[in-house]
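What you see is the complex with one protein chain gone and the rest in place.
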Amino acid sequence: MRGAPLGGATGAVAGPVIWAAGLALPFALDSSWVSIAAFFAIYAITALSEDVILGRAGMFDMGHAVYFGIGAYVTAILNTTLNVPILLTLPLAMLLAAAAGALLSAPLIRLRGDYLLVATIGFNAIFVLAMQNDPGGITGGSDGITGIGVPSLFGLQLESQSAMFWLDWVVLGAVLLVMRNLDRCEFGRALRYLKQDELAAGTLGVDARAVKTLAFALGAALAGLAGTLFAVQLSTVSPSSFVFTESVTLFAIVIVGGQGSIPGVLLGTALMFVVPQIFRGLAEYRYFVFGIAMVAVMVLRPQGLLPRRRAVT
Amino acid sequence: MSALLELQGVGISFGGLRAVDDLSFSVTEGQIVGLIGPNGAGKTTVFNMITGVYRPKTGRVLWQGREITGAKPARIARLGLRRTFQTIRLFAEMSVFENVRAGCHLAARQHWWEGLLGLPGQRREEAELAARTHEILRRLDLDGVADAPATSLPYGVQRRVELARTLAGQPKLIILDEPAAGLNDAESAALNETIFMIRETGVTILLVEHDMNVVMRVSDHVVVINFGRKIAEGDAAAVRADPAVIEAYLGREDAEEVAA
Partner (left out) sequence: MGTFIQQVVNGLTVGGIYALIALGYTMVYGVMRLINFAHGDLCILGAFVGLSLLTGAAGSGHPGAALLLLAFVVSIIAIAVAGVVLERIAYRPLRKADRLAAVVSALGASLMIENGIMLVWGPQVHVFPAGLLPATTWHFAGATISFVQVMIILASLVLMAALYAFVNHTRFGTAIRAAAIDQDAARLMGINVNRVITSVFIIGPGLGAIGGLFIGIYYREAYFTMGWTYGLYAFIAAILGGIGNIPGAMLGGVLLGLFNAFAAGYVSSSWQDAITFGLLIAILLVRPSGLLGERVAEKV
């Protein structure tokens, strides 16, 4: 058995400890860094949601930003036009994103991998164009929607960057718990069976269509959740945050980090989203270096940086 | 005793070739039925038609009297019909335990949200199914290798693992696709014992085999096909003496085995 330092009993303890330590970040860092940490949490949730579909269910979703965007826009629209409290928009955002996921995936599930990939690119493009064209005047067009409010919990306004970070970090913790449970439940198992050998899985009674649709809906719901947090963090939403490049980044994070691997996806998120923030001074060279890094990592380590451990009982 | 599985006039073509033609036979509850025939006779195609991998062009497949022709593999599994594969399709990235546990998939009643939230009911079921899996491993003498990666084991052991996975689903009928393929004499003899043991637990068996040492010794009833058509049927002794069967195998190494 591979002695992965982040797996097994060690991981079961190390994970929560690291997360708990993260809660102390606002006391150690200044506000601009806390903001970066907040974005990390948000993107980590989104990347984990992509992993459900791509890394675990094995479906090539390269248009995942759509669900992230739906969550963000639902919150933005409900909050700015109907004054719905932020936290109340959250379940709606997740539900609508999940519905979109189930609906969009329905006709695509039987398609071969590459075709599914291209179709998701198409959906992403249509979504962005639709938001830009401002149908019904509700999406704010290319400029988007501004002036999104702050969440309030038990009457307390979560206005400061630190408060918002804690909200994001707690939600991330919850999502990590769900992902860990996914690994250990029948649904998660069914995904593993399907990914390794769909034919054999069928003879064991796994209903491929139902399981894949559920995975898509779950991934979309989690992305929608992240979208709400994103809208609040920026207090603005605009179509440019949900373009194809974002979907490509999420896709790359899962593959570079390690499909179906929670530590891998978290590491991938840190590298793809956080590191460029740190090197903002070298902004020009950023994406060029990214590109080289992506090729290099794949050629040298095609299984990803922290691939999924073999057996999770 | 009623027919558990019945084929009526089943046939299929691939391109211009009629692979299986007007095949009819039945499997009664509690029986061990063997389907034999020379290479390319269409045996695996018959299996694939029963288990939903292919859809027959003609004829019907009946399960407990009800038609299941062309039903998808997942539905077939739910009805209590399981199969093994000629090429052993174990999940390569999983241990023996996890592979056999996969056979319990349909027994899991937990809803997806119970799993994601880690509710106590789900935890209990996980423990129960794990216990069930360990029981089967023990019964098939696999508990020593439970944590080993499934595909790292010798071929004979992998066969047993696949069998264990098939049994974990508590099926009514299992279809074994060339279970003795790649086994030596000692392993074949052990396989015979295993097959009898499985029948003791109340499972009906249909097997396709090449190896006469296995199929003639375990089968109550034998169906012989050649070029996709049935050429003989009966108990092992009767089939062995049937001139049509001998002719089908004549000129090949197996002729000596049949005449023996």
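Lettered A and B in written order, each chain numbered from 1.
Simple rule for what comes next: contacts are C-beta pairs under 8 Å (C-beta built on N, C-alpha and C of every residue); 3 or more make two chains touch, one makes a residue touch a chain.
None of the values given here were measured: they were computed from a predicted structure.
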{"item": "Touched by the hidden chain, restricted to displayed chains", "value": "A"}
{"item": "Sole contact to the chain not displayed, among A:129, A:170 or A:210", "value": "A:129"}
{"item": "Sole contact to the chain not displayed, among A:252, A:267 or A:306", "value": "A:252"}
{"item": "Where the missing chain touches chain A, by residue", "value": "54, 60, 107-108, 111-115, 117-119, 121-123, 125-126, 129-130, 132-133, 244, 248, 251-252, 255-256, 259, 284-285, 287-288, 290-296, 298-299, 302-303"}
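The rule is simple: only the chains that are shown with their structure count from here on.
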{"item": "Centroid distance [mean C-alpha coordinates] between chain B and chain A, Å", "value": "42"}
{"item": "Contacting residues of chain B [partner chain A, same complex]", "value": "51-53, 72-74, 76-78, 82-83, 85, 89-95, 97-98, 101-103, 105-106, 108, 110, 112, 114-118, 122, 126, 147, 149, 165, 169"}
{"item": "Partner chain B, residues of chain A touching it in the complex", "value": "1, 177-178, 181-182, 184-190, 192-193, 196-197, 199-208, 214, 218, 310-311, 313"}
